[in-house]
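Every protein chain of the complex appears in place save one, which is left out.
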């Protein structure tokens, strides 16, 4: 019934919560939510609530990138966040979320990973970006991506003494030079929706998540859901996403 | 029916196997049950039958304890021991058992771990205490804890040549300086029971496991089962446990 | 019904596909099937289709064999190959297959593992033999064993620069000096069958896989299926297997 | 263990963070923080933060887990990867499994499980930041989340840790105290019924010291209890 | 990432393997290669080889996975241990899980799933050799395997990757190009309906460049489509 009601409203270009099609819910970005993490941020988008924490650990560089640190992104759909989330190994959706958040950061060259090398071939910082969902009411990709960049922006590099990480002192900020912003556009019956709630997501025909950087370039994309998209749809969705990304970027 | 019968007897202060409330079943402690382990002991308490084996392996000390060996305790509820035990990863109960046995040993400073360092920061002995249940008829915590200490007491340190462990020659005994003894007290309808059988355990209101050392100090505790305990209950249970621990210690 | 038909034919010494009891299906051995692997081969036996790929990775020698490389054999029953194969960790049958293939190679001293040491105690080549089933129509053991030896015969050792493996240049062939051949004999109602199809396998009373080397010596055996074998059965099955192995060896 | 290190944890009657021995850290409690959950809460003791959610009672699946005459509690305690100094690898740990079990047992006595045959009540606790006393903080969070879910309870459950440093009894151990105290005693109890539902101990204590710690925990736990009540009332008043 | 390395991937309008920018590698397609499967295929683009099998539609177990009004697609993309330079450890990877999901979604729009309530259609793809563009090669293999299984489809699905190197748009990236290009855009689409069913992007592109790449992929995808049709016809003629 709720679904039918959403459909009916959409026919009139309206949304169930009174928003315009291209309007975000109220968004709060709360940096430094977790004092003990190297960086953190909590993003609340309507009822969707996510925390991202950044941890730095000493790792070994990849053999083909011997003088760079590495980025490792994870996402946990904690069972506190939704009745359908179950404890256990990451679901397909959690895995996709982690990979989409990761790609936005990685492909934008957001972090200067070459500055995270400690000893060539031997030691470099692993940057762990962990997404933790607190309440799921749709649009996890955008909320998590925003929280991730916000958390990276306030992340600091702990002091290193010998082989020991001293986490109460810091040698500087994490070198973050780009702010990729991901905005997901949902398509329902030829309407293009921004920042969908869970109810809206469940009836999407299709969705397209687009990450853009400051210069307007696109750095990552991911199509989701079940129907095909015309070339013209894609173009329109990218245009809308790029436009709305500017709004979100102001929140950082 | 059996349960009802147990309850009826308890009303009269009697137990189904004729024991007094604070009486242990017949206990056999059989040290050196497994010749090829560095240390071992089998403890038979009535029909409950457990073997603990000690293995020493070369490991890396924890960064915050660079000159100490480490203690690693595991417990396997082998499916041979009870129809409800299933092959697979350790159950919640097996995990609890391992952690309770571990805590008794660890918190009593039973093993002088600082004598197990081989090279500071780099190499130290890992002491593996593995509990293997052969037949489960109740009171696994006490039987396993007793077997663990008995096994540690006869454990020897193998010879080390270069990086190779020579397990046919030994450089001395494992430095064991305390004998923590765990005695679990069960509460059923205001009766306090020592050394419960499985049938009795199943109807416990509550249980409290208390580990004590020679000087009478308590070094670990764990409450179990489903009802609350008054402060006075706790006091009485600790008193009884401490008293009975002396009996068990004589068996070592 | 099909089963009954197979039984009826066997009573007359005939097989459902017209073969003689001791006749192989048409066999194709296609070496170098996977260009990018260090060695590979595809074996098609009737409708059974398997690929074996060889990869060489740098590993650490076993402490008790400090100057030898190691052999690591795996088998995956890919779900593409049969409706009963499911994604997930290796089944009991896949594990058995890997171990039987491994044993034929290992026990025949097929690979001169002592030539694969790079630095004593520290570095040596791990030879990975991975069996991948493409279509399962019986006799996986013989097909996989044959493909494994064929793949090893065309395997090359990549160049090593510093710690990096250069997989576009090679320092020579993998030192393979023996060609173990495994032939499985199935017993159904006192008939001994060579190269069974899946339908035949399903009604085997018993099977015996025998690996032999060039000088006629037996280097591995594995009995399977559900009934016992008389000593005289074993003798006859070994004789038949040894004889048929010579035919297969010619295909290498 | 006996004295675990030479770190001085108390000087002139003041603990490292300035607290008096029996003083509880700055505490924050909220309920209803997770709209999707039937009940939820946020509880902070100093830098230790737990978020709890309750889902249920609901029919249990798979069926073989059901009990025909009562509901069961399922509990998961979990630490977020970024909650402590060294990143926690996601997945179950033995420590987490044990804590989940003792938290579950802490609530068995207060729920009317006999009223919910065949169902399960799920209690999930996430430690999003850890600085000691995480399991008792989880107990407080779970207590509030259950009440917030409107699940009838015989009593609330209060969690508080006690311990001993340099012959002094302390309460509400922070991370440093947790690691270096002479003993650590997490306790949960029903404040009205005065019954202890969770009790563990690590370290070395005489019988008298232990008695003393439990007494102090239960006395000062009143403060935590009042805070729980206040938090729930405030919610109703909203 | 922006320019990923200094490797020159194109010189005088020719790519490292001699191809022109929009040229597709030597391609081989077969169907019916796995007798046990309901449908199967072998697809090679250069050195990238995918084998796909389709089993089903068949009643789904365990039951809780069934949907009462439609069938579901289950997809597993897997790389053989020997398919790449460094041996792939068997088992699920996060990359494999994601690719399995996007391939599954690429076929949702073309199957008449509403005709198969309570059933599952399994699509399994094995990459037995990898040299770039494995996910789109998998799409082509799955498309042929589904057709070979006789499962009605609204359209075939064509997979092709586009990308950009040194300001040049290229198609069908090989492994080296995949790793070092400025952008990589895997696309799957229905050639008759002109609808995109898989679209991902890595790298950095302007809006215009991206549009251009998609246009070129869809235009040159016609070649791949014809090859699919040819392969299926040849099979019928056999």
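Letters A, B, C, D and E mark the chains in the order given here, with residues in each chain numbered from 1 onward.
Throughout what follows, a residue touches a chain if its C-beta (ideal position, glycine included) is under 8 Å from a C-beta of that chain, and two chains touch if they have at least 3 such contacts.
Quick caveat, the model's predicted, so the values are computed rather than measured.
Chemist: As a test of the contact rule: which chains in view would the missing one touch?
Modeler: B, C
Chemist: Decide which residue listed in B:34, B:65, B:153 or B:203 touches the omitted chain of the complex.
Modeler: B:34
Chemist: Among B:76, B:93, B:199 or B:214, which one touches the chain that has been omitted from the display?
Modeler: B:76
Chemist: Among B:53, B:69, B:104 or B:196, which residue is in touch with the absent chain?
Modeler: B:53
Chemist: Residue by residue, what part of subunit B touches the chain that was omitted?
Modeler: Contacting residues on subunit B, toward the hidden partner: 34-37, 40, 47, 49, 51, 53-55, 57, 74, 76, 78-83, 87, 89-90, 128, 130, 132, 134-137, 165, 167.
Chemist: For subunit C, which positions touch the chain that isn't shown here?
Modeler: Contacting residues on subunit C, toward the hidden partner: 90, 92, 95-96, 98-99, 103, 106-109, 208, 213, 216-231, 234-235, 238-239, 242.
Just so it is clear, only the chains that are shown with their structure count from here on.
Chemist: Could you tell me the least number of steps, going only between chains that touch, from subunit A to subunit D?
Modeler: Step count on the best path from subunit A to subunit D: 1.
Chemist: Keeping to the contact definition above, tell me which chains border both subunit D and subunit E.
Modeler: Per touch definition, common to subunit D and subunit E: A.
Chemist: Of the chains shown, whose Cα centre falls closest to the middle of all protein Cα atoms?
Modeler: The chain sitting closest to the overall C-alpha centre is A.
Chemist: When you check subunit D against every other chain, which residues touch at least two of them?
Modeler: Not one residue in subunit D touches at least two other chains.
Chemist: Residues of subunit A that contact two or more other chains, please.
Modeler: In subunit A, 90 touch at least two other chains.
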